[in-house]
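Every protein chain except one is present and positioned as in the full complex.
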Amino acid sequence: MIAEILIVACLAVGSFFNILGIIGLLRFPDVYTRMHATTKMTTFGSVFTALAVIIYGVTAYLDSVNSQYAVLAIHTLIAAVALAFTNALGSHAIARGAHRAGIKPVQAVVDRLEEVGP
Amino acid sequence: MIAFLVTFLLVFFIYLLLTAGSGSVGFWSASELIAGAGLGIVVAGITRKFLCRSDNYRMTNPLRFLLIPVYILGPFLIEVTVANIDVAMRVITGRIRPGILRVSSGMKTDLGIFMLANSITLTPGTITVDIDEETNDLFVHKINVTADEEGKTVTPARELFSFADIPAWIRRIAE
Amino acid sequence: MRMSKLVRTGADLLYPFALIFGLYIVLHGHLTPGGGFQGGAVVATGAAIVIVAWAYEDIAEMIRKVTMMAQESAGLLLFIGAAILALGFGYAFFYNVLANSGGLFGLPVAFGPNPGELDTAGVIPIMNIAVGIEVWGGLTIILLYLLSGLKKEEGT
Amino acid sequence: MIETLIHVLVIAGLIISALLVYWFRDLLAATLAAGVFSFLISLEFYILQAPDVAISQAAIGAGLTTAIFIIAIRSTSQYEGGGS
Amino acid sequence: MTLVESLSTGTGFWNPLAWLIAVLVAAVIVYLIRQRGESGYKKGTTQTVPFISGNPEPEKEMVHVRASNLYWGYLDALKGYYNFIVPAHTGVLNDYVLWYLGTTAALFVVVVFI
Amino acid sequence: MKRALVLVTFGILTGALLLIPGLLQFGIPAASDMDDYFLEHCQEQTAANNVVTSVVFDYRGFDTLGESVVLFTAVIGTGLMFRNMLKEEEYEDE
Amino acid sequence: MNGFLITHAPALLIMVPLIGAFVAPFVGRVSPKVRSAWIILIMTLTTLVALMLASDVFLHGTRIYVFGATSPGLTVPLDSGGIPIRIIFTIDAMSALMQVIAAVCGFAVLLYSISADRIHSGLESYYTLFLLMITGIMGMVSTGDFFNFFVFLEILSIASAGLIAYRIDGGLAVEAAIKYFVLSTIGAMAVLIAIGIYYGEYNALNIAMIASRMQFTLLDQVALVLIIAALAMKCGAVPLHFWTPDAYSMAPSSVTAMLVVASQASLYGLFRVVFTIYNLTLNAMTVGWIIIILGILSMVVGVTMAIPQKNVKRLMAYHAISQTGYMLLGVGVGLAVLGNQPLMESFGYIAMEGGIFHIINHAMYKGLLFLTAGAIFFRIGTYNLNRMGGLGHSMKYTMVFFIIGALAIAGIPPFNGYASKLMIYESVFAFNPVLAVIAMVVSILTLASFVKVFHSIFMGPRLPEFDTVQEAPMPMLVGMGILAAIVILFGLFPQAVVDTLIAPAAHALADQSGYIASVLGGA
Amino acid sequence: MFWNLPFIAVVALSLIGLATIVIKKNLIKIFLGITIFESAVNLFLISLGYRAGGIAPIFTSAPSTDMVLATPQALTLTSIVIGVATSALLLSFAVIIWKKYGTINTDEIRRLRE
Partner (left out) sequence: MMDYFSPVAFILVALVFLAMVRLVRGPTPADRAVAVDTVNTLMVAVLILLGVVYRQIIFIDVAIVYALLSFVSTLFIAKYIGGDL
C-alpha cells in the first residue's frame, strides 16, 4: 500500500516536472534558459519516473522472491544513472557550443565568459 | 598494471550488476562469472589508457566509492529538489535574471572538476557553459544572478548552493 | 579540435561502460534482445563518444584504422569459420553443431518460459561475438574515414 | 486502450517529423528531425514488440547515422541553397 | 539435317561451317579474278598518288576523318527525334528518379487495370 | 509540365500503395505456419531463448553473413573514397 | 574428396570469393605480387567450382543446397508440415548458365585487370570489391530464397558503386556512382516492399514456396510491378536506363565488363520472378508485351543514342542497353505465348533460347569490347573518339579483338552474335513481323555505329601524338583472347552450345512445376 | 480500418521519402529521404509480423501468451544494417563530390549527360 502511494507520488512528480520542463522549453527566451528548463527538469522528472519503476521492482521482489524484479530494478537504476550522467554532460556540451557559436545570453546582466574571450 | 587492474575491477563490477539474478552462485551463474572475467580483461586491455589517463589512483579507495551513493542520496538530492522547485517557479512566473559567472572551483583533479561541473549543471539554476582549462575555473550560466554575485569577478563554488557544501563533499570523494 | 575537459573526462569514463555494456548485449544475444549487430553498434558508439570528445589526431594513435580493419576481417573470418565448422562434422554449411552437444555453449535449454542460461545455443553466441567484432570495427572505421576526409579538406 | 492511444500518437509524430525533414531548408535541422524520426520509429518498433529491432534502430539509425550525417554536412555545406 | 554445327531456328537451320566454306570459295574466286588484273603496278611511284584535278595531295594527317564528322546526314535527317531524345538525358538525379517512379506508375496502371 | 508529371506519378503510387492497407490486416497475419514452426521448435533445435536471434543466426544465418558482407563492402568502399591518390593517376575529363 | 566438393559446391561458390575478399586487404599490404597471386588463385578456384557445379547441374539436373540443415538435401524438415524453413540454394540449368558466364567473364577480366590497373592506388580495396561483386552475382543467380536475393542484390549494388567511383580524381566517376547508387537503392527498397507483400500474404520467403502458393491477387500485381520496374532498372532497360551510360563510361574498363554481367544477373532475376514465381497465374500476354515493349524501346533508343556519341565507352554503354533489348524481346516473346503450348513449341522456346543465348553472347563480346576500349585507354589515355586515329598501325592484336567484338555485336556471321540474333529474328517474326523488322534495323544501325568507331580509332594514318604507342601488355591480351576465343567458338558451333547449355536453361526457366518439385519434393 | 494505421503510416512515410528524393535538389536532403524511405520499408516489415496481443518473441520469465512473428524482425535487422551501409557510402560520395565540384546541388552535378 505504501509502495503504491510512493509509486503514484513518484509518477506524479515525474510527469509534473516533465510538463513544466517542456513549458519552460517553450516559454524561456534564449537557449541557455531553455536548457535550464530541460536539463534539470526533464532529467529530474524522468529519473523520478524511473524511481517509480525501481520502487515497483523492489516491492515486487520483496513480495515474490523472484529475481526478475530485482533485475528490473537494477537495470532501471542503470538506465537512470546513465540518463542523468549523459544529460548533464550533453547540456554542458551544447551550452559550450552555443556560446562558441556566438549566441549571447538574452537579458544577461553579466557575462564573464565573454570578457575572457574565446 | 594498476590501471589495468582498476579498470578490470570496475568493468567486472558493472558486468555483475548487469547480469545480477542469473543463477545460484550468489546472484550469478558460473558461466556469467567466467564470461564477465573474460570480457573484463578484454575491455580493461582496451580502455585502461582512457579511464586512467592521469596516473592518479586516489579514487581506487573503496571508501570513496561508498561515499558516492551517500552523496547522491543526501545533499545532492536535496539540492536537486530545491533547484527544480525553484526553476519550476520561474517557469511559471517567468521571472529570470540570467548571467554568466566565473566560479572558482578549487578542484585540482579532472574527476573532481568533472563531478562538480555535473553537479552544478544538475542543481541550482545553473549550467556549466565552459571551463578554463588552466585554472579549472568554471563559467556558469545562472538563471537568477543576485546583485552581490554580479559585482564579483570570481564567485566561490560554495555560494552557488543553498544548503549543503557540495564542493566539500566532492573534494572528499574525488580528491 | 578537442571538446572541453569535462566532456573529455566524461567520455573517458563512459567508454569502458559502453564497451562492457555492448559486449554484454553481444554475449546475451540469445537470451535478451540484442546480438551481434546491436552490441557491436553500441561498442562502436562508445568509440564514437571518445572520438568526438577528443581530437581526431589524438584518437588516430589510440584507435588505429589498421587495427579496426583487421578486427573487421577477423570477425568475418570467425563467422565463416563458425559456419564452416559444420562441414567438418558432415552437416550442411551453417548447421548449428554445438547446440545441445554438451560442449562449449552446449547445454540444452529448458522449454517454455525461463530466464535462460548463458551457456546454451551452440554456435549462436560465437557468431554473435564474430558479428559484434565485425560491426565494432566496421562502424568505427566508417566514422574514422569520414573524419579523416574532413581533416584532409582542411589541409588543402 | 491507452497503449493504442500511445501508438496513434507515435505514428502521428512519425509523419510529422518526416514532414519536418522534408520541410527544413537548414540541413542541420533536417538531420535533427531525422534523428527524432529515428527515435520515434524505434519507439514504434518497441511498441510493436520488436525490441531487437528497436535496439538496432536506436543504435544505428539514431546514433551513428546522425553522427555521419553531421560529419558530412560539416564536410559540405549547411544550407540547401549551396554556399558554405 | 542435324549436324552439330548447324543451328536450327525453328523454321530452318544455319550452318556456320558451310557459310565459312562459301566465304572461302568466294575469296578464292576473288583472288583468281584479281590475279587476272594489270601487273604493271609498282609501289613508290606516281602510280600510287591520287589524282585530285592536278592539285597537290594534302598531308594524310589533315584528311583523316574524325568521329564527329561521320553520319552528319543521318543525324540531320532525324533531327526531330534527336532533339527530343538527347535533352531527355538531363543528367539531373531527380529526373532520373522521377523517370523510374513514373515508369513504375505507368506499369501499375497497365498491369492492375488490364 | 514536370510538376504535373510529379503529381500524376505520386497520385498513382499513392493509389497503388494504399492497396497494402486495403488488403492486409494489421495484427492478424494471413498465414503464419513458418513462424509458428520457428516459435515452437526454436528452443529444442537451437537451444536459444531469443527466437529472433535463432532465426537470424541459425535458420537464416546465411542472410546474416550477407548482411555482414554488406557492411564490409561499405567500409571498403568508403576507404576507397578517402584513400590517398598516387601522383601518376591522372584522368582527364571526357 | 571429390564427392565432398560436389556436395558442398554451392556453398563453396560463395565461400571461396568471400574468404578471398576478407583476406585480400591484408594480403595486399605484403606486396603487389602476392596480392595478384592471391586474387588469381581465388578467382581460379571460384571458376573451377562454378564450372564443376555447372557440369554437375547440366548432367544430373537441378541441385539443391540447404544452409543449416543436417544434410544439404533436406529441404523440408519432417516435422514442419511441408514448408521449407531454411535458406535454400536452388541451382537449375538457368542458374548454372549464369554462373558459367560470371565465372568465365570474371576470370578473363581479372587477368586483364591485373596488368591494366596496376598503376593505381587503393588496389587491395579494388580487388576486394571485385571479388565481392563476383560473390554478389553468384549469390543472386544461385539463390532460391527471395530475401537472400535482395541481400545479394545489395552486395552487388554497393560493390559496384564503390568500383564505379574508383577514379575519384575528376569527380565524374563519383557523380556516375551517385546516380547509380541512389537509383539502385530505391530499386532495392522496392524489391523489399515486394518481398514484404509476399511474406504478408503467404508467409513464405522461398521462391518455390511463394510460387506454389501464388494466387495473383491485387497485391501480387503490385509486387510484380515493383519487381519488374526495379530489376528492369538494374539491367538498364529504357526508359530506366539513365544510369547505365554514366556508370559504364566512368568505371574502369575491367569493372565495366563485370557490370555487364551484373546487369544480366538482374535480368536473370527479372526472368526468374516472372517465370518461376508467377508463370501461368499472371496475365501472360500483358506482362509479355510489357517486357517486349521495354525491349523494343531499349533496342531503338539505345542504338540511336549510341550513334552520335563521342566517348567510346559511352557509345558501347548505349549498345549494351540496345543488346539488353534483344534479350528482353526474346524472352518476352516466350512469356507472351507461355500458356499456349502449340505456339510455345513452334516458336516460344526458340525465342527464349535466343534471348538466353544472347545473354551469354552479349556478356562475352561486350566484355571483349570494353576490354579493348580499356586497352586503348591504357595506351593513349583518352576515350574521346575525336582525338583518336591511326592506332591500327601500332595495336594490331587489339584491333583484331576489336573487329571480332564489333562484328559479333553487329550480328555478322560467323560470330556468336549472329547465331542468337538469328534465333530471335526468326521466332519473333513468327510472333509479330514488325518486331522482327525493328530488330533487324537496330542490328544494321549497330553495325553502322561500330564502323564509325572502328574507323575513328584504328583507321587513318599514324597520328603524330600517338607515335610511341605500343601494343597492350600480355596479360591484357590474354584476358581479351579468352573472350575472343569464346566468341568465335560459340559462333562456329552454335547448335552444340544451344543443345548443351541454352535449351536446358530455357526449359528450366519455363518449367515452374519442375522448379517447385525440386525444392518441395513433388508437391 | 483503424487497425491498419501502421500500414497507412508506411504509405505516408514512403511517399514523403520518395517526394524528398524527387523534389529536393540537395544531395544530403536526398539521402535523408532515402533513410526515411528505408525506415518506412522496415516499419512495413515489422507491422507484417505483428500479432494482436502478442509479446516479443523471446522466452523469458514473462507470462507466455502468443508471440509475434519472428522472421520479419530478422529481416528488418538485415535491412537496417544495409541501410547504414548505404548511407555511409552515399555520404562519402557526397563529400567527394563537394570536394571536386564545389556543390551538392543536383542541378549542377550534371557533367555526365546526353
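We just call them A, B, C, D, E, F, G and H in the order they show up, numbering each chain from 1.
FYI, a contact is a pair of C-beta atoms (placed from the backbone, for glycine too) under 8 Å apart; a residue touches a chain by one contact, two chains touch by 3 or more.
Worth saying up front: this structure is predicted, and the values here are computed from it rather than measured.
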Inset, instruction - For the chain that got dropped from the picture, name the residues of chain H it touches. - result: 55-56, 58, 60-63
Legend entry - For chain D, residues in touch with the removed chain: 2-3, 5-6, 9-10, 12-13, 16-17, 20, 26, 28-29, 32-33, 35-36, 39-40, 42-43, 46-47, 49, 51, 54-55, 58-59, 62-64, 66-67, 70-71, 73-74
Legend entry - Positions on chain C where the hidden chain makes contact: 1-3, 7, 11, 14, 17-18, 21, 25, 32-34, 38, 42, 45-46, 48-49, 52-53, 150
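What we mean here is this: only the chains that are shown with their structure count from here on.
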Legend entry - Touching both chain E and chain F (chains): G, H
Inset, instruction - Name the chain pair with more contacting C-beta pairs, choosing from F-G and C-D. - result: F-G
Inset, instruction - Name the chain whose C-alpha centroid is most distant from the C-alpha centroid of chain D. - result: E
Inset, instruction - For chain B, write out the residues touching at least two other chains, lowest number first. - result: 18, 21, 117-118, 128, 130
Inset, instruction - At least two other chains touched by the same residue of chain H: list those residues. - result: 5-6, 14, 18-19, 21-25, 27, 30, 44, 47-50, 56-61, 69, 71-73, 75, 77-78, 80-82, 84-86, 88-89, 91-96, 99, 109, 111-112, 114
Inset, instruction - Mind listing the chain F positions that touch chain H in their complex? - result: 6, 10, 13-14, 17-18, 20-22, 24-29, 32, 34-35, 38-39, 42-43, 49-52, 55-56, 60, 63-64, 66-68, 70-71, 73-75, 77-78, 81-82, 93
Inset, instruction - In the complex, go through chain D and note every residue touching chain H. - result: 7-8, 11, 14-15, 18-19, 21-22, 27, 30-31, 34, 37-38, 41, 44-45, 48-53, 56-57, 60-61, 64-65, 68-69, 71-73, 75-77, 80, 82
Legend entry - List of chain B residues in touch with chain C within their complex: 7, 10-11, 14-15, 18-19, 21-23, 29, 31-32, 35, 39-40, 42-44, 46-47, 49-51, 53, 110-111, 113-114, 117-118, 128, 130-131, 133
